[in-house]
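Part of the complex only, each chain left as placed.
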Amino acid sequence: MNSFGRRYRVSIFGESHGELVGIVVDGVPAGVALSADDLKEDLARRKAGAKGTTARKEADEPMIVSGVFGGRTTGAPLTVVFRNSDTRSGDYADLVAQPRPGHADFVAREKWHGWNDYRGGGHFSGRITLGIVAAGAIAKRVLEREGVQIEARITEIGGASDAAGMEAAVEQAIADQDSVGGVVECTADGVPVGWGEPFFDSVEAVLSHAMFSIPAVKGVEFGAGFEAARMRGSEHNDPIAAADGTTRTNHAGGINGGISNGNPIVFRVAVKPTASISRPQETFNFATGEVDRLVVRGRHDACIALRVPVIVEAMTAIVLCDFALLAAAEPAK
Amino acid sequence: MNSFGRRYRVSIFGESHGELVGIVVDGVPAGVALSADDLKEDLARRKAGAKGTTARKEADEPMIVSGVFGGRTTGAPLTVVFRNSDTRSGDYADLVAQPRPGHADFVAREKWHGWNDYRGGGHFSGRITLGIVAAGAIAKRVLEREGVQIEARITEIGGASDAAGMEAAVEQAIADQDSVGGVVECTADGVPVGWGEPFFDSVEAVLSHAMFSIPAVKGVEFGAGFEAARMRGSEHNDPIAAADGTTRTNHAGGINGGISNGNPIVFRVAVKPTASISRPQETFNFATGEVDRLVVRGRHDACIALRVPVIVEAMTAIVLCDFALLAAAEPAK
């Protein structure tokens, strides 16, 4: 439910306007040099601040409250927590009667019979990804030792794929009190041949599971992805060019039969536009029983995709770290 | 690894040219009327036969060897097995030295240190999906009681989305000793509000996990999917139109915040062109240590996407049945 992973396992908790959000990371190898400061670079990348991101200001100060001793991981569960402070709960009271379209307000209420913490989206808030970014930063440390490097970046906003077009798309969305979606591409270099399992724990299956756990993600494709559906086999097949498995092209995105093939793992995720927009919308009002005008107050991102790359990296690191630790368990003979 | 699901859990086994392929299904509710015949309609849809599918002829006769007594499921694990018969193992011996591009031959050998059963792709074979189709047919029976209906269909082949264009694409691929990819769309009607979990067990996360467990799938998108990345929030948001959560549009594909919202669940999967093609390819030969010409023998599908819809339905049924059984566990008070 709120935990994920087999050997490197994370458990998330918290709400947007609760006291703490955080993560418990089980399975971190002992002896990894680590301090709260090591998490800050990635947390800063997740943070709001740039044009197109929310005005909510949070310190996002990570506190490691277990699992580190004398500057090293101990092998015991590692817990990172963050304090919520800049909360304006009053902003959300109206949404109980009139759930925001495109948001989890309605389903949360139905699923939990009206007992959900509705303030700021409660447990559905993007703030929960703080813990994920922290766990990802730790996983990256473990993966460094294996020679794995992960990098995600925005490749498209509002249909534009050049910098000027992307910037214009965000600015126009802000001007229109609207929001806009985007695409994030992620590459993992240095993954050896043999991670993943056929069928249910294929690299694609587990990575996509993690990606679709990120709020606002609505599509995931590996290598040529949907374009592969329009290709011929003779065009899509990646000819092997060397004994280490290096292929001439990488339409497979580094994965065959669900198993890493030694080439870079490449995939893209589609991020929908932020559901919360200031622009008035027509939607059902449960208090009046009629479709009604809704103006969403609160502070929101005009383009949530801008904050997603570091979360995609974190989820990728969590998944690959799990595969790395499991792979170590496969004896060579 | 080779099992999937929490309350409705499947474990698959078998190889293309082994003795049996099959599936163990744990968690089937007791008392469901079921015989081997009930599985045959879906198995027939998966079967080769149409133009563009392999010439390998298998009876695909399901044998239920546990879990059914007196025509009803018993509550104990239900096992379905299939005998392999039309196997021509000699066809594959060459592939040990020269792994097929786009196929799992190379990674299987590396992952399992050369001990993998390489005949017909071994455990990576599409034949393993026989069990999945069987487990899906059983899950559909359980879901019927909940009023859930699942339907998947080909919407695109080789870039064409009309019947004539799709047929032409397949015929041209056959004529060229090549293969071609396609897109399958799946709809699940009747899913109530509230299935799925925020984050790690979101409906999207678990469904995509299952979809990417199907060989040849390289992309999955829900609702507007990748198109959502090019939309504005005001356009993408689905206005709620009634107290039951019905929305005017369904860009979200029936899922908000990872939870089903009562509207039809809609998603598409991209299927790559079959890796095995008769057309000569250049790829690495481990015997000679050089890039070399490869002609793949054996019998293959020119368009594997044609056989995928029933597998997508089966995987969807397996996932939704799991959610249905878990949802029953959420007390209303």
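Per-chain residue numbering starts at 1, and chain names A and B are given in the order in which the chains are listed.
Convention: a contact is a pair of C-beta atoms (placed from the backbone, for glycine too) under 8 Å apart; a residue touches a chain by one contact, two chains touch by 3 or more.
Remember, predicted model here, so these are calculated numbers, not experimental data.
All together, the complex described by this structure holds 4 copies of its single chain type, of which 2 are visible.
Following the convention adopted for this analysis, only the chains that are shown with their structure count from here on.
For the two copies, chain A and chain B, the CA superposition rotation is 180 degrees, given to the nearest 5.
Within the complex, the chain B residues that touch chain A are 1-4, 12, 99-104, 106-108, 110-111, 113, 121, 123-124, 128, 156, 158-159, 173, 176, 178-183, 193-194, 197-202, 204-206, 208-213, 215, 217-243, 245, 247, 251-253, 256-261, 270-277, 279, 281-284, 286, 289, 291, 305, 330, 332-333.
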